[in-house]
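Worksheet: one structure, shown below.
Note that this complex is displayed minus one protein chain, with the remaining chains in position.
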Amino acid sequence: MITLASDFGTPYPAAMKGVLLQRTDARLVDVAHDFPRQDVRATAFWLREVLPYFPPAVHLVVVDPGVGTDRAALVVRAGEHALVGPDNGVLIPVARELADADRFDVFRVNYENADSATFHGRDVFAPAAARVHEAGVDALDGLEGVVPTEEFEDLRFPDPTVRDRSATGELLVVDDFGNAITNVPGEFLDGVDEIEVNGLSVPVEPSYAHVGPGERLVTVGSHGNVELAVNRGRGDEAFGVAASEASGGSSDKSDGVASEGPSDESTGIEVGDEIRLDTRPKR
Amino acid sequence: MITLASDFGTPYPAAMKGVLLQRTDARLVDVAHDFPRQDVRATAFWLREVLPYFPPAVHLVVVDPGVGTDRAALVVRAGEHALVGPDNGVLIPVARELADADRFDVFRVNYENADSATFHGRDVFAPAAARVHEAGVDALDGLEGVVPTEEFEDLRFPDPTVRDRSATGELLVVDDFGNAITNVPGEFLDGVDEIEVNGLSVPVEPSYAHVGPGERLVTVGSHGNVELAVNRGRGDEAFGVAASEASGGSSDKSDGVASEGPSDESTGIEVGDEIRLDTRPKR
Partner (left out) sequence: MITLASDFGTPYPAAMKGVLLQRTDARLVDVAHDFPRQDVRATAFWLREVLPYFPPAVHLVVVDPGVGTDRAALVVRAGEHALVGPDNGVLIPVARELADADRFDVFRVNYENADSATFHGRDVFAPAAARVHEAGVDALDGLEGVVPTEEFEDLRFPDPTVRDRSATGELLVVDDFGNAITNVPGEFLDGVDEIEVNGLSVPVEPSYAHVGPGERLVTVGSHGNVELAVNRGRGDEAFGVAASEASGGSSDKSDGVASEGPSDESTGIEVGDEIRLDTRPKR
């Protein structure tokens, strides 16, 4: 099985599929091709959330603002999975997640004679993914044109500071529904039924429909982190998260119910900004 | 075969695919993941239009504004098909269509220990769909954790009132091309070559290109219903259909030719509103 993830939109992913299908009968599964354009960090976040749900596979990942420069092409072995993509950090958080005891192996792929300098998804990474799939993850060590390396671009998401009733974290990404996802672990909300987000008081609920349509809530998202949301609306707008071109999710979907509150004017929190959460004891 | 339909956008559908592929080798086929967000009614309409073209399959459907509340999780057996999704009506119109003589069977899926309260597509419905697929539709009656029920949320689309030369119907959905689809059956247009739509006179044509670019027409759409359209343009705009967040189709695609007429100002017809069609005899 080979999964495909990119920020290519349309129709470039099809060229990668053609290249793969010339070389392998593997099942192909699209993860997404509309990751935020050239946003390595948001893509890395989403891959870490999604790929661990897959059975062992080769994961082809192409979010690659450095295409055509001297950035390396990598294969990362993590558990029974392999990740193939550019050396810009996008593969690393999910590699840590998939690996046993944080141990993953990084290899460089030689690609001197790529057909283009602008589309390595098609000309470098898809052929490499097909080769890794056909050889098998265990055969990586001796594979021609693939060299073990200790050097690679790392990427880590920050840890929040949690102290008693307060957490200072970061807004990591905004998802396609407008939910604003922080790095604060969901356990922080245990036993809490109201919270202040940067000073704004909001109820803590198990899921969206526990408040009325258009009302704000804070909940634990499917990623296990604290998330700022609105029932049938967009949390990013209702919490004043500034529209960011690198916000971690496309936002061309609007929702059924207008949000209350400061949604029209951004209060200027951006992805990557600090978020402060202050809990109040259970009533 | 398992089909997947949701309003998830990106990249959450991939998590469902991973969960399925951990449990089954079934072929996976995407129906769509950009159904109008949290719009149970429009999704129900489209599933009824599309799923009957499939061979027998398990259809995983997740448009689920009530996730995390006490709404039930259902499996519906209809003919040789099974539908898996939330108990909010979204599965029922297509179940009627797939069933022999309107007879379909409804089962509740127990899910006390779901991993999340916010992503039952991944944690409840995808595992249930995989189980139903592996067991087979006929094995549903004795399947562990699956209980027959007579209680479920029903959903029916209204019937139009057709009298002689006049029909009073409803605007059901707007499709991705901007075609505004009514519940009036296409036979109403037999022998008619001009029609008044809420008083506006429009030609009746077999297809779009029978009028000039940008001109309005009324035709029988592929669903068999009367549809308001514009050749190479958007019928919703040209007929003054108000932009609705729950309009039954995303509309981020624009078209090649500006529409004539009252397109810039909405005349305020909305999805769910009454539409009156008055025919004139064949010239």
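Per-chain numbering from 1; labels A and B assigned in written order.
The definition used in the following text is that contacts are C-beta pairs under 8 Å (C-beta built on N, C-alpha and C of every residue); 3 or more make two chains touch, one makes a residue touch a chain.
This one's a predicted model, so the numbers in the text were calculated from it and none came from an experiment.
Undergrad: Among A:Q38, A:T168 or A:N198, single out the residue that touches the unshown chain.
TA: A:Q38
Undergrad: Out of B:D30, B:E80, B:D115 or B:D193, which touches the unshown chain?
TA: Missing-chain contact among the listed residues: B:D30.
Undergrad: I need the residue numbers on subunit A that touch the omitted chain, in ascending order.
TA: Answer for subunit A: residues 8-12, 14-15, 17-19, 21-22, 28, 34, 37-39, 65-69, 116-119, 122-123, 245-246, 250, 252 touch the chain left out.
Undergrad: If the missing chain were put back, which residues of subunit B would it touch?
TA: Residues of subunit B in touch with the missing chain: 1, 3, 5, 29-32, 34-35, 46, 49-55, 175-177, 206-210, 219-222, 227, 231-232, 249-250, 252-257.
Quick note on the criterion: only the chains that are shown with their structure count from here on.
Undergrad: Can you compute the centre-to-centre distance for subunit A and subunit B, using the mean CA position of each chain? Integer Å is fine.
TA: Comparing mean C-alpha positions, subunit B is 30 Å from subunit A.
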